[in-house]
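Every protein chain of the complex appears in place save one, which is left out.
Let's turn to subunit A:
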């Protein structure tokens, strides 16, 4: 854990352009982006696995640079699996030109965020419901071709997109590199701004911790409307509930009503007080202060522990396991 990632590579001469074969090989490996998915860094392990052939070629002359590159590419990563090759292409073009590590990191974080929504909209909300919807009905009618048609449509779309995005974004990144390196410091700063902004957004959007704590807070009166049909002679028995100060022929209490049905009966409406228990929902109070306050507090606490107290990620995970399981035992987490 003593290893700390440097800010720039030792060997800063741009490496050879990655050939088509290596790019395509990485497209195949990108299928395993979520192989080692975990709650801490999500797709980081699979991300590094996917771009490894490229990194090995780019940093083949310097083992320290390969270590630095592999280490910073193991940081938190999460994007849409079917669109990941877009991020791969850009990051690889920066790696190939030996851009500064903070620059590469900032671009990676800035690019991964917005793709999630696009990919979900394209695949899970559009392509899958339509193709699966049609083929499911074929299957229920006993058509053996149904699963094959489903697989074919889905995978043709997936692979076309993966190969296209990889080649396109690598080319785009390579072409843009000249402009970027001329103002490298300013560009890194700008990319960091976008990256940090995205991390702030993720804290809110991916933050999934909330409380389920109800604090009993006594009881309250809740008026319940009662509608009843009674004999006219009995109306006076309800005068306290119907009339102000209980005076018959006086003013009706608000919300009360007497309707003579002209058959010897009257329909009366009045409100009866009913005691109901009151609880305070702690999460609602927190949301009133600041929505997603808990994810924000956790993130800042962990930032503090990691950067100021020198905690390792492992120690942080241990802490969260304890908090989670003890809290789960008492049932304070909303599920």
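Just so we're on the same page, a contact is a pair of C-beta atoms (placed from the backbone, for glycine too) under 8 Å apart; a residue touches a chain by one contact, two chains touch by 3 or more; residues count from 1.
In the analysis below, contacts and distances are computed from a predicted model.
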Subject >> Hidden chain of the complex, named as in its UniProt record, picked from "PTS sugar transporter subunit IIC", "ATP synthase subunit b", "Phenylphosphate carboxylase subunit gamma" or "Cytochrome B" >> reply: "PTS sugar transporter subunit IIC"
Original post:
Out of A:155, A:217, A:257 or A:279, which is the one that touches the chain we can't see?
Top reply: A:155
Original post:
Of the residues listed, A:37, A:163 or A:265, which one is in contact with the missing chain?
Top reply: A:37
Original post:
For subunit A, which residues reach the chain that was dropped from this view?
Top reply: 1, 3, 5, 31-42, 44-46, 48-49, 52, 55-56, 63-64, 66-67, 70-76, 78, 81-82, 102, 105-106, 109-110, 113-114, 116-118, 120-121, 124-125, 128-129, 132-133, 135-140, 142-144, 146-147, 150-151, 154-155, 158, 183, 185-187, 189-209, 290-292, 295-296, 298-299, 302-303, 305-307, 312-314, 316-317, 320-321, 323-329, 331, 333, 335
